[in-house]
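Left out: one protein chain. Kept in place: all the others.
Here the chain labels run A and B in written order, and each chain numbers its own residues starting at 1.
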Amino acid sequence: MRERLQNLDPLSVVLWLLRAAILGAVLWGTVATILNNPYSAENWLDFLVFGVAQGSLYALIALGYTLVYGVLFMINFAHGEFFMSGIFTATVFVAIPLSETAFWDSHPVLSLLVVALVAMATSVGIAVLTERVAYRPLRHAPRLVPLITAIGASFFWQYFFRGLYGSGITAFPPVEMLKGSLIVGGLEILWTQVVVIVASVLLLIGLYIFVMRTKTGKAMRAVAEDKQVAALMGIDVDRVIVITFATGAALAGAAGLLYALLFRQVHFFMGFFPGIKAFTAAVLGGIGSVPGAALGGLFLGMFESIGPSLFLEGLGIPAAYQLKDVIAFTMLVLVLIVRPQGILGERLAEKKA
Amino acid sequence: MGTQTRLDWGATVRLGLLAGVVALSLSLIGMVERFSERDIIGGVFSLGQVFLFGAAIGGGYLAARRSAGEELGRVLLGGLALGLISSLPLILLLVAGGLTDAEGGILLRRFLINVSPGLLKLLAFGQGQIAGSLILAAVTGVLGLVGAGVYLLPPRLGRPLLVGLISVFLIGLLSEIIILAWGNRGIGLIIRRFMFAARGLLVPGACLVFLVAAGSNVAWSGQQERVEQRLSTLGPEQQQRLRRGMIALGVLLLLVLPFILRTYLSEVIDNIGLYILMGLGLNIVVGFAGLLDLGYVAFFAIGAYAMGVLTSHSDLGVGGLSFWAALPFAVLAAVAAGIILGIPVLRMRGDYLAIVTLGFGEIIRILALSDFLAPYIGGAQGILLIPKARILGFEFVRPESLYYVILLACLLAVFVSWRLRDSRLGRQWMAMREDEDVAEAMGINLVKTKLLAFAIGAGFSGLSGAIFASKLSSIFPHSFQLLVSINVLCLIIVGGIGSLPGAMVGALILVGLPELLREFAEYRFMMYGALLIVMMLVRPEGFWPSAIHKRELHMEEPEALAHLAAGQTG
Partner (left out) sequence: MKKISALIIVSILAVMLLTACGGPQFECEDAIGCVDIAPEDPVRIGWALVISGPNETLGVDSQRGVEIAAEDKGKVLDHAIELVGEDSLCSAEGGQTAVTKLTSDPSLIGIVGTNCSSAGEPASKIASDAGMVLISPSNTAPSLTNPDKTWNPGYLRSCHNDNIQGAAMANFAYNELGVRKAATIHDGSPYADQLQQVFADKFVELGGEITTQEAINTGDTDMRPVLTKIAVTGPELIYYPIFIAEGGHITVQAKEISGLEDTILSGADGMISPDFIAAAGDEANGMYISGPDLAFDNPLGQAFLQKHRTKYGEDPLSAFHAHAYDATMMLIAAIEKVAVQDEDGTLHIGRQALRDALYATKDHEGITGTLTCNQYGDCADPLITVNQIQEGEYVPVWTAD
């Protein structure tokens, strides 16, 4: 203890005070809200469910960021566009035409499966193409350069798909089977939310097994650890990188379908905000870590859902939900002050970052 | 690559299909039809045709370059084949476009909204499907041949031809701006009537542009060596005098620029200037100190809002200061914000820093927008009635006069950046950029050094924001989107990171070009994205790299890099 006190520099004190200030405000707001308590227990549970559903979407998209970052140490800004391109294409070419036939309502599971496949395939295609054209030639360039091409690719794909399918909002056809909600002990959960949460969990587990148990997964981890050594071990680094992009994009494609089920709207700009949020989630959880991305996504979703009511209302702030991103980013700062490598990030990441 | 003794048919087919897919994509996203009425040369060819056929010509050229050294006939044959192949995707579209749905509309249009009757008619040259496909194939074939032919021309002929054609294209493309700036009065009006249609060049105008451009290219290539020789033989004193003369000329040009450019282009230059200011500031943070900041717009917003609150005549205004009195406070507010926002991120590195600063940018924007702070800074309704700058009764209202305020600010920023770069602090920043741990071990106080970078960088941005507020007279939170931060980051990297002229060139390209190409409206962002990718592939070190970065980059496998870059741009 004494040793720690001796090592205390002014910066640590300031950071500690900052942390205390944020936590203090959060606590004060929370206590005030709870004392005031306009919400019932069901309300709080509702907030929780909304947060988990939204958070699992963030988690799925965040995985793409984290996988690519783990291998290449680059922020793939275009990942949100991989997410958009898949579901946009699948909606226009599959979901809408199918929904005009009886097949959509008579075989909903099969229909959704086809939509999912097309969405994932498109996302993967776009991702592989982007990697080949915009990222691979720059593998040895300074790190900011691929960041700029990624930004460029993001703009390009957004407006390319806008040109293909139009700028309007395209409605994803509702699925009859998923109307209504599941009631568990007084808690109502929409079927769409159930599907989103369950599917996300399954995909997460699948990915974890893929990365930890399969040979390709092992190769991915090896490349993430050290590209040169991996190459010496006979691993085709380029191939592994492409597979990493494809895996991330496939998850993004799947996330696209879940998004469409949950929100029923598809348009060319839909990838931008979820992309940024998912990136935040990935960093929150510790970028480069698969469970970290999942955890980060969940936390972010919950902060956004519960935060404004819990923290801000008690402080008497009007229109609290307008500030949900402020809460999300403040929490990010708080977490990173305490743990600069994110919740589950390895210490190692700091060095490389 | 190996030895290529025979024409590589596989490569030709691949390249041809690639060219075809490019043309197909441009058709599907609507660019071909949309710009089919937009003439480059009135009645001769339109911008839409450039989009449709550019790929075939370019492909022919590339194919010829690939098979360089072959005998003439084979190279030309390759070009022709490539052109023919490139028409296949388009012909496919024509065939698919023939399918109709139950109501007799084009079936494909239900999915791809730009497959309109107009586009199909364009592709088929107004003929039926079969005749149209044949004509299309013939045209692209010939154009592929032309492309190959252009490559085969000896440089002495080829270069002036190319320069002439590119000049005609550019002048035709920018005709609207040229007319707007110079073609409405006096002698300009006469020249305009001779050279320009409402949009695009007239045939005599195009001929004139071509002749002048090609001619001056020929003349210059004849003189180039002589001039260079002459320059190299000059004595040191003369060289210095020459340099001074050039600088004086440059200064003079900067001073009279608005008189040359007139209103609209001055407005464009003003916008560029504001971005140059921000670029120079971010250059200190990212380029010198190596701290990746994605929330730079926050300080721009703080500068603008400080100016707004301090000077506005509306109910939100407090203080009622003049522009000049408020300016230092606006800059100070930004500097203070730079330090405050800098503290929590002092221990973060690289990409963690990026996302947290991005968060700060968003937090500031959302707070500016929020109902929470609306009683003080207007919320969604913004701050109105911000006065313009004034000196002795002269009001800087028009873009031409505002230019001088921005020029002054830019010169100040350039001077400060330049002095800082070569100062002790500048060297500390660069040491920190290379390796934080080593820098700390060398006795550099990281806290102070980092905070100074954030503070000074923020100050430039605040200055830019303050001028921005007075330029618009009204500010709204929507002007401070994440996009601004991204744009500024892109421009310093495209210009050449850490380089002062680079920030200016970057702003000219990434802010000026989209402004000049406003006509492309919704396609602007797509072209902007493509431009970013292409520029980074061709020049990863930026347009005007700083000496240090250039060296660093070229130490790393220069050959592999150049090869990869060249391979990708095709």
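Brief remarks follow.
Please note the rule applied: contacts are C-beta pairs under 8 Å (C-beta built on N, C-alpha and C of every residue); 3 or more make two chains touch, one makes a residue touch a chain.
Here the structure is a predicted model, which is why all the values come from computation and not from measurement.
Only one of B:258, B:317 or B:379 touches the chain withheld from this view, namely B:379.
When the omitted chain is restored, the residue from A:54, A:289 or A:330 that touches it is A:54. Residue-wise, the contact with the chain that is not shown comes from B:475, picked out of B:178, B:475, B:491 or B:531.
Interface residues of chain A facing the missing partner chain: 38-39, 42-43, 46-47, 50-51, 53-54, 167-171, 174, 181, 188, 190, 259, 262-265, 267, 269, 272-273, 304-306, 308-309, 313, 318-322, 324-325.
Panel shows chain B; residues 116, 180-181, 184-187, 190, 198, 262-264, 267-268, 271, 314, 366, 369-371, 379-382, 384-385, 397-399, 468, 471-479, 515, 518, 521-522, 524-525 of it touch the chain omitted from the view.
By definition in this document, only the chains that are shown with their structure count from here on.
Taking the mean of the C-alpha atoms as each chain's centre, chain A and chain B sit 31 Å apart.
Those residues of chain A whose C-beta lies close enough to touch chain B in the complex are 10-11, 14-15, 18, 69, 73, 75, 92-93, 97, 133-134, 136-138, 140-142, 144-149, 151-160, 162-167, 276, 279-280, 283, 287, 317-319, 322-323, 325-326, 328-330, 332-333, 336-337, 340-342, 350, 352-353. Those residues of chain B lying in contact with chain A across their complex are 25, 28-31, 110-114, 286, 292, 343-352, 354-356, 358-360, 362-363, 366-367, 369-372, 447, 482, 486, 489-490, 493-494, 497, 522-523, 525-526, 528-533, 536-537, 540, 549, 552-553, 556-557, 560-561, 564-565, 567-568.
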